[in-house]
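Missing here: one protein chain of the complex. Every other protein chain is in place.
Letters A, B and C mark the chains in the order given here, with residues in each chain numbered from 1 onward.
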Amino acid sequence: MPFNVAILGASGYTGAELVRIIATHPELRIVALSADRKAGMAMGDVFPHLRHLDLPQLVQTGEIDFSGIDLVFCALPHGLSQALVAQLPTHLKIVDLGADFRLRDPAEYEKWYGAPHVALDLQKEAVYGLTEFYRDDIKSARLVAGTGCNAATVQFALRPLIEAGVIDLDEIICDLKNGVSGAGRSLKENMLFAERSEDVAGYSQGGKHRHLSEFDQEFSAIAGRPVRIVFTPHLVPVNRGILATIYLKGDAQAVYDALAQRYADEPFVVVLPFGQLPAMSHVQGSNFCHIGVTADRISGRVLVVSTLDNLNKGSSGQAVQNANLMLGLDETTGLMLAPIFP
Amino acid sequence: MPFNVAILGASGYTGAELVRIIATHPELRIVALSADRKAGMAMGDVFPHLRHLDLPQLVQTGEIDFSGIDLVFCALPHGLSQALVAQLPTHLKIVDLGADFRLRDPAEYEKWYGAPHVALDLQKEAVYGLTEFYRDDIKSARLVAGTGCNAATVQFALRPLIEAGVIDLDEIICDLKNGVSGAGRSLKENMLFAERSEDVAGYSQGGKHRHLSEFDQEFSAIAGRPVRIVFTPHLVPVNRGILATIYLKGDAQAVYDALAQRYADEPFVVVLPFGQLPAMSHVQGSNFCHIGVTADRISGRVLVVSTLDNLNKGSSGQAVQNANLMLGLDETTGLMLAPIFP
Amino acid sequence: MPFNVAILGASGYTGAELVRIIATHPELRIVALSADRKAGMAMGDVFPHLRHLDLPQLVQTGEIDFSGIDLVFCALPHGLSQALVAQLPTHLKIVDLGADFRLRDPAEYEKWYGAPHVALDLQKEAVYGLTEFYRDDIKSARLVAGTGCNAATVQFALRPLIEAGVIDLDEIICDLKNGVSGAGRSLKENMLFAERSEDVAGYSQGGKHRHLSEFDQEFSAIAGRPVRIVFTPHLVPVNRGILATIYLKGDAQAVYDALAQRYADEPFVVVLPFGQLPAMSHVQGSNFCHIGVTADRISGRVLVVSTLDNLNKGSSGQAVQNANLMLGLDETTGLMLAPIFP
Partner (left out) sequence: MPFNVAILGASGYTGAELVRIIATHPELRIVALSADRKAGMAMGDVFPHLRHLDLPQLVQTGEIDFSGIDLVFCALPHGLSQALVAQLPTHLKIVDLGADFRLRDPAEYEKWYGAPHVALDLQKEAVYGLTEFYRDDIKSARLVAGTGCNAATVQFALRPLIEAGVIDLDEIICDLKNGVSGAGRSLKENMLFAERSEDVAGYSQGGKHRHLSEFDQEFSAIAGRPVRIVFTPHLVPVNRGILATIYLKGDAQAVYDALAQRYADEPFVVVLPFGQLPAMSHVQGSNFCHIGVTADRISGRVLVVSTLDNLNKGSSGQAVQNANLMLGLDETTGLMLAPIFP
């Protein structure tokens, strides 16, 4: 018998991607969808590509009867989850896709997100949702905090290298190319087609992007000392995908070996043969992350490229992967959809 | 136990799409892949988005041992299937995705394709692969000829209307907007990114497109008299998708009713509520076709819009749907993947 | 000595395009720019591609001293010009790029735009701005009403044909493919990059688009009896450009001759050799309109394709062309910029 799940904030892109994935997931059944501004609408009217599915109507979150529900996906805008989750029945397992529970330190949260956290107990309880590195904790967690999509892309490349001690921790430069769906469906002038098409533009440059807080937290914890990376995201005119070009100092072969070994048994993280680099179009629409390593002509410099689909492996796919673990299912259930190309 | 299938011509886009679909198809197993120019390569090197799959290496078609194979998908360039299929062992079921077996009349074939057909017996034997209209014949067929992608898009809209006698047969105008993957992966200057991006251009206009031969054949057969339609395809800068805007004379409500009634029980053809029109992004990556109808302000004029994914419902999805029938499987097996958006 | 001009509504795309064109216009000097919401900003901050120009700061329209100004371009949202223009000093020549003064019949205006016109005298005085057909009136006009961009594209193709009596007036079907900049810079969910990219979608279909009012007015006037056309625009993922595919009944050669003859001496309207059709990328960034004609395989059916840049020939280029005439300059001054490709 499948598990019953609800999606809160189903009218955004990550909400739609959750529905798309769950549509062919054999063990999950969507029994409630909420979207405050679009409550009352059919999901197939908000997202006509989901029109063929038999889905519950969008309602206000407050209207949902959670008694028969096993797990809730919160795909709400940042800042809205903390108060809401605090009020949910405690029998629910919760996968939060937003930023509210990613940081363990309340002071860091306030610094990066501009307001004090209102659910400190939950913040403490939440498990960081980078599945491949928090698998055991996630299995027994009640509340899992999905990672930032950029944060996932870069951590897949760097965590094994920091752990293995094969790179210079003070010389990490990450240049990201980001598909625009990462900005969500909200109305901003710079997200109009005519503004993004035929353009590439950096944003939050110079160390201002909030996902840096996740890098600070995670990398410093692994290294046992503060680690600060350089991180510049750029909007590129594609719908989905993040490609991180990472410039490092270290021995290229040692870097490669650390990655290849770490991910040898992981179903969703693929390390390419040495010298080959992945492209964004190799993973779109899927829960896969591809990583490549090459040496630079300058001795001691290494290039690592990591790419994933921000809506899928970077968000909704990761969420389902975590939900699978939390519900005792095989981790890959429903997630083996191949990428779509072209 | 799954059926064993081979894909001939696996290095093109429809070949890759077949692999993508079959990757999560529970009853089909790919045991051979051929691609003459790229024989010897791994499929994951030709199409890195399929890298995670455990697939046989690409070989020459002649190297395949067909003895344990149940069904073959031919995704070869037009003109190459006829000689090849004639040489295949007769125990094989064959789904051809090209144009070689679509026309029943050898003279028509020669007229539109510029050379006499070399396998007239097979041409006669082949069943036209528009599943929703040739379902019973397909079930018992040995050789099924997949339709043109444009031909499918337009026929889904027009066949029920011609059958129901609700439109003027001499006043059918079809304006198509076509994603560029329909042109395949071959090298042509006008298919370069810099040529297609930021452009819209008609092609084969004035009645020169080969898919007209399918319309001539099919519509005339239904109507019992010659039917000739106006048909203009246009390249638009999207990867996948065909959107056909069809201008008709008739009663809009009667047109709507004929379509709604015809497709009420079809799993893959969705007729929208009267007055709503579909968009290309509603079906990409899926085996669905969406159709909408609206009345024009000019009395007696109707607009019908039909859209599908040329690589999927227009080609490889249709092929799998037909293969399911030929193998005695449920028609929808492996094909309920939701469209991908954005 | 150059003429002094002001641009009201300079923060939209047509405002920016006016500035871009005038930047290399030898006889026009921009002395005032207004934009109510962005008043106080530098134009180079609103549109960084114009950063190198020495331009006046954006102000509220009310702050402009019109005494030294010769001509005003109004690039305001529809509905805002009528009250404003009524208050401008009467020495000013005015080119309005919006819809307020396009229709001569107040009842028609109210029907299509949903509110009564508030400046009926001006509505009566205004000259319709399709330069190639109202040239003499424009030369002596004080107020010229720029045409709709779709309206221009289709009229260039159809006016000479209606005039010459070579087509069936009851069988005119216009299928348009529209770049998204035509929707302007305002915030709408369906104009986000992730919504428009990889999509084609019709809109205002069935006879609801406001530019139909211009066709009704102009074509009926030429024909001397009511003419109603079928007209369906579609959003395609390109920034600039309109390509109109027009399906007609008539003799293809007669249609071609009527167009070729009419535009033989026009500097900006190019009729291609018989049988060739233009593409959107042939005119982007320029004031040119390209028109092609081909016969259909069905006798008596003709295809005419017309394409122009909606922001340039369809709006701001047309406006400068009209301003040149109103100021006694050579009509082509500053407008011979070649299209940009790729």
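Here is the rule we use: a residue touches a chain if its C-beta (ideal position, glycine included) is under 8 Å from a C-beta of that chain, and two chains touch if they have at least 3 such contacts.
Keep in mind it's a predicted model, so treat the numbers as computed, not measured.
Undergrad: Out of A:Arg37, A:Arg225 or A:Arg297, which is the one that touches the chain we can't see?
TA: A:Arg297
Undergrad: Check the options C:Ser11, C:Asn239 or C:Gln318 and report the residue that touches the missing chain.
TA: Reading the full complex, the residue touching the unseen chain is C:Asn239.
Undergrad: For the full complex, which residue in B:Asn239, B:Ser281, B:Thr294 or B:Asn312 touches the chain that was left out?
TA: Among B:Asn239, B:Ser281, B:Thr294 or B:Asn312, only B:Asn239 touches the chain that is not shown.
Undergrad: Tell me which of C:Ala75, C:Val283 or C:Leu329 is the one touching the absent chain.
TA: Of the listed residues, the one touching the omitted chain is C:Val283.
Undergrad: What is the set of chain C residues that contact the non-displayed chain in the whole complex?
TA: Where chain C meets the chain not shown: residues 13, 16, 19-20, 23-24, 47-53, 181, 198, 239-240, 270, 272, 278-279, 281-286, 288, 290, 336-342.
Undergrad: At which residues does chain B meet the chain that is not included here?
TA: 13, 180-181, 185, 187-189, 191-198, 237-239
Undergrad: If the missing chain were put back, which residues of chain A would it touch?
TA: 173, 175, 177, 194-195, 197-202, 205-208, 212, 228, 230, 232, 234, 236-241, 243, 245, 247, 275, 277, 279-281, 284, 294-298, 301, 303, 305, 342
In this section, only the chains that are shown with their structure count from here on.
Undergrad: Would the interface of chain A with chain C count as same or different, where same needs over half of all numbers used to appear in both copies?
TA: Chain A vs chain C: same; shared/all numbers exceeds half.
Undergrad: Please find the two chains that have the most C-beta pairs touching each other.
TA: Max contact pairs: B-C.
Undergrad: Centre to centre, by mean C-alpha position, how many angstrom separate chain A and chain B?
TA: 36
Undergrad: Please work out the Cα centroid separation of chain A and chain C, and write it as a whole number of Å.
TA: About 45 Å separates the centre of chain A from that of chain C.
Undergrad: Give me the residues of chain B that touch two or more other chains.
TA: In chain B, residues 198, 239-240, 279, 281, 284, 342 touch at least two other chains, as defined above.
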